[in-house]
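The complex appears here without one of its protein chains, the remainder shown in place.
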Amino acid sequence: MSAPAAAPVPTWVFGASGVLAGELLRLLAGHPSLELAGAVSREAGVALRALHPHLPGDARTIAPEHATGAIARHIEASGGPAAVFLGLPHGESAPAWRALRAELGRRAGELVAVDLSADYRLRDADLHRAAYGAEPADPEGRADFVYGLPELGRESLRAARRAAAPGCFATALQLAAVPAAEAGLLDAGAPWVFHAVTGSSGSGARPSAQAHHPHRHGNLFAYALDGHRHEAELSQALAALGLAPRLAFVPHSGPFARGIHLTAALPLARRLATEEARAIYAGRFAGEAFVEVLAEGAPELRAVCGSNRAAIGLHARDGLLVVLVALDNLLKGGAGQALQCANLMLGLPEDAGLPVAGAGVC
Amino acid sequence: MSAPAAAPVPTWVFGASGVLAGELLRLLAGHPSLELAGAVSREAGVALRALHPHLPGDARTIAPEHATGAIARHIEASGGPAAVFLGLPHGESAPAWRALRAELGRRAGELVAVDLSADYRLRDADLHRAAYGAEPADPEGRADFVYGLPELGRESLRAARRAAAPGCFATALQLAAVPAAEAGLLDAGAPWVFHAVTGSSGSGARPSAQAHHPHRHGNLFAYALDGHRHEAELSQALAALGLAPRLAFVPHSGPFARGIHLTAALPLARRLATEEARAIYAGRFAGEAFVEVLAEGAPELRAVCGSNRAAIGLHARDGLLVVLVALDNLLKGGAGQALQCANLMLGLPEDAGLPVAGAGVC
Amino acid sequence: MSAPAAAPVPTWVFGASGVLAGELLRLLAGHPSLELAGAVSREAGVALRALHPHLPGDARTIAPEHATGAIARHIEASGGPAAVFLGLPHGESAPAWRALRAELGRRAGELVAVDLSADYRLRDADLHRAAYGAEPADPEGRADFVYGLPELGRESLRAARRAAAPGCFATALQLAAVPAAEAGLLDAGAPWVFHAVTGSSGSGARPSAQAHHPHRHGNLFAYALDGHRHEAELSQALAALGLAPRLAFVPHSGPFARGIHLTAALPLARRLATEEARAIYAGRFAGEAFVEVLAEGAPELRAVCGSNRAAIGLHARDGLLVVLVALDNLLKGGAGQALQCANLMLGLPEDAGLPVAGAGVC
Partner (left out) sequence: MSAPAAAPVPTWVFGASGVLAGELLRLLAGHPSLELAGAVSREAGVALRALHPHLPGDARTIAPEHATGAIARHIEASGGPAAVFLGLPHGESAPAWRALRAELGRRAGELVAVDLSADYRLRDADLHRAAYGAEPADPEGRADFVYGLPELGRESLRAARRAAAPGCFATALQLAAVPAAEAGLLDAGAPWVFHAVTGSSGSGARPSAQAHHPHRHGNLFAYALDGHRHEAELSQALAALGLAPRLAFVPHSGPFARGIHLTAALPLARRLATEEARAIYAGRFAGEAFVEVLAEGAPELRAVCGSNRAAIGLHARDGLLVVLVALDNLLKGGAGQALQCANLMLGLPEDAGLPVAGAGVC
């Protein structure tokens, strides 16, 4: 492991009671260069361990106004780098960022910020409206944010100070389909079918009917049959390639806490052998620390849970390319990828503080 | 299987949205002699399948006042038997029963009623106050209710028209300790230690922090360290034997939906071999359809889930009698036992409509 | 519930140590008209409860030769009906049946037999060879066996004495696709995509790497990427309709013990609204006790586990018909359906001994 950077970068995590924020706090505890300066929540003074029992220690949440002042003072005093992660719900993140930006004025430029909500993911306002049934919350701020999927757009992230971390399903959908789409393998006239199963942490920290244990335990069921809003992020990525296929994505809830397993059945535009498909994906992701193309077989969920890694399996059959993607919704599909973006924007090693080996359970 | 009784006994289930009520509705669907006349809920007109998705069909809830009238009319018209199960929360059951009693007047005597709440379980008001922190809700009505654990008091149930179904843990605690206590095997001067693990359905139908899937999945934790109120039912049973040992019962939440596994470590008053212990328990429960004393080994939870059976394993060691009890909290520890009581009070075969073989999953 | 038939039908279950046989034994214990005469296993004298811990009681396995003699004597003596279930592995079932047939001679005709293996499922020897990589084990006996999916071929079952119970996935695949195919809704020129997740009981009673708990717990992974042999049963059903579409079926292993959830994405040959699709499926399965077409939403696995019911959800979208099927692999996908076939062949009520409400856990 590499030596840590000189001075630690102070880091604030907004929305500290959320699931993704909890995961970020865990990652920050082991990060060589970032240092938690404040876990920010409207409910201030709460012990972090009460919110996230796997986090030991005595730290407590601080109020947003307290955090804003501290960020301003830090930048004033040091001029040095600082980082902010926005782990707030959709629609609350943009207002929080606007408030912070207003408070900091031009010093806001010194700040590296990653938003984990959907507020800055979609460039096209119509696409946002269609997916979220609401106006974009900060249209003028939108252009500052780079879409944060490093393996599909690393260079723009290196140059940026703001990133919009992708949705969990959206990460899997793009890793599954974009390489084949880029390579011209797919028939955009036939439907692209996606089936995914997600763990219960995707339902958030608050108890809900969908994540009630007697209901979720040993159960499996589809939802969002009319379409899931994470499809819009894939549509955006395909539009950039000039493609607009019909997407049929059926998400399912599964009986595990972490992880997403996606199975795509993509119509091929030409004959393709499994080996060739693997070679194309392996080439596309050559040298990547966090995307792995399997030389054989199928990925499994537990092999990636607890890691920032996405594992991809491929099989071509009867005119279809079957792509299997397994990732941890809280890491590569959430907090891990957000941290990967921050590392890139801060000029740190991209893999700093990010686990490659999984914990083996979901 | 025996032939069904002549005319079906109309049956009303109050508190139809609850977990135990859902299980009762399932059992009634397969009962040869009882027939669901109304699933009663303050929220009337709700499809049962929306409340309990494993129940197919189109039946809907009816309002309490609607049910009360129907019960009265049935008794008026037929004079024949009818049954009511009260699946309401503690403290709500007694008022509901008082209201029904008042409405029916002396015709109430024609009704067989089983209360699944704690409202009528404890005879001693002080014991009730200590366990539930509240006054008994219906002290004058209390005497009508027989404690409903058939294997430890069948004859009084046969003669009764009202039964208070035991608590889930309380059933396991008594099956574990009462036979040894009756046989004078135990030292009441040393503490009796009980450890139990329960499934999440014990937390009820409403989403809660305790039963939030990301929290409960793959987890185990103790609760109620100051004492669980189900201990009071064991104290009551032991008091009837003239015993008042210190009880140390530590309940735990486990990552399954159904079932309770109890491990008791009971101080022996004399030397005792495992074989002798098994013989005593086997003798005590000889001929019982729903309590099984294992000839060897330990019971397992999944072998009883879905059945109305409690399985008991025994091991004597170093001055302690280790008793292991596995049962389904929703059946032998809840709705199944309540139905067993109703069968007895109605003069039906005790096992009517009650599964002996388990579904093999919890 | 209906009154039981006059004299119980003696019933033998071969391959008693298997998972499906265990489930049959459980169902038989509650059947009003069938009575277990022998649980048959090459390893004779083993307590059933040691093989299937959820089955209480003292019954033990008997040897095949012992069973054969008993069957012959019963038929000789009574001339009355008798039933045999073959719960043996693929390739072992046909030889066992041939031996039994040879032993009984023309009296074999008195016997109702259901085979739960794949040995008699496929009429076309080439299809069998392609799916199982082996010659059909009893080609001349094949014609006696009717394919045992009652909802798609009840009349031929009523007239038969031999049935081949479908595979677990095969049941789900056919319930999903056949109604739409029959109605001419589907485009046989585009691929029909199926994605299914199965519980670990599908891996059988013997410990295996695929079903090792530390591996399977909280995990999800695809397998059989080259094609699963249960596809052949759907191909057979579609061939009878004159259809031969490309089938892309990807099975997955999920972290529950029972149940299969299937998601089909079927290419539509014409515009179709979700409501119309529901009406077509509801009409196709009108009056069925064990197939339920949901009026809205998606089926869930735990609602059918422990029941013999398959629940079907439908959604039409963008040229695709999404069909969701949930069933218990051990019941509607296995032992339950086998018993349903036996009921039909014996002239008993089709639903005798078969649960409609689920146990709520998988």
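Just so it is clear, A, B and C label the chains in written order, and each chain counts residues from 1 on its own.
Please note the rule applied: a contact is a pair of C-beta atoms (placed from the backbone, for glycine too) under 8 Å apart; a residue touches a chain by one contact, two chains touch by 3 or more.
What you see is a predicted model, and the numbers here were worked out from it, not measured in a lab.
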Out of B:Ala265, B:Ile280 or B:Leu330, only one touches the absent chain, namely B:Ala265
So which of C:Arg142, C:His217, C:His252 or C:Arg317 would be touching the chain we can't see?
C:His217
Take the complete complex as the reference. Which residues in chain A touch the chain that isn't displayed?
1, 3-4, 22, 25-26, 29-30, 32, 52-56, 217-218, 256-258, 292, 300, 302-307, 309, 311, 355-362
Applying the definition given at the start, please give the residues of chain B touching the unseen chain.
190-191, 193, 195, 197, 214-215, 217-223, 225-227, 246, 248, 250, 252, 254-259, 261, 263, 265, 267, 298-302, 305, 313, 315, 317-320, 322, 324, 326, 360-362
Missing-chain contacts mapped onto chain C
19, 199-201, 203, 205-209, 211-218, 255-257, 361
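Heads up, the rule we're going with is that only the chains that are shown with their structure count from here on.
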In terms of residue numbering, is the interface formed by chain A and chain B classified as same (over half shared) or different (under half shared)?
same
Per-chain Cα mean versus the mean over all protein Cα atoms: which chain has them closest together?
C
In whole angstrom, what separates the CA-based centres of chain A and chain B?
47
Of all residues in chain A, which are in touch with two or more distinct other chains?
214-215, 217-218, 255-257, 361
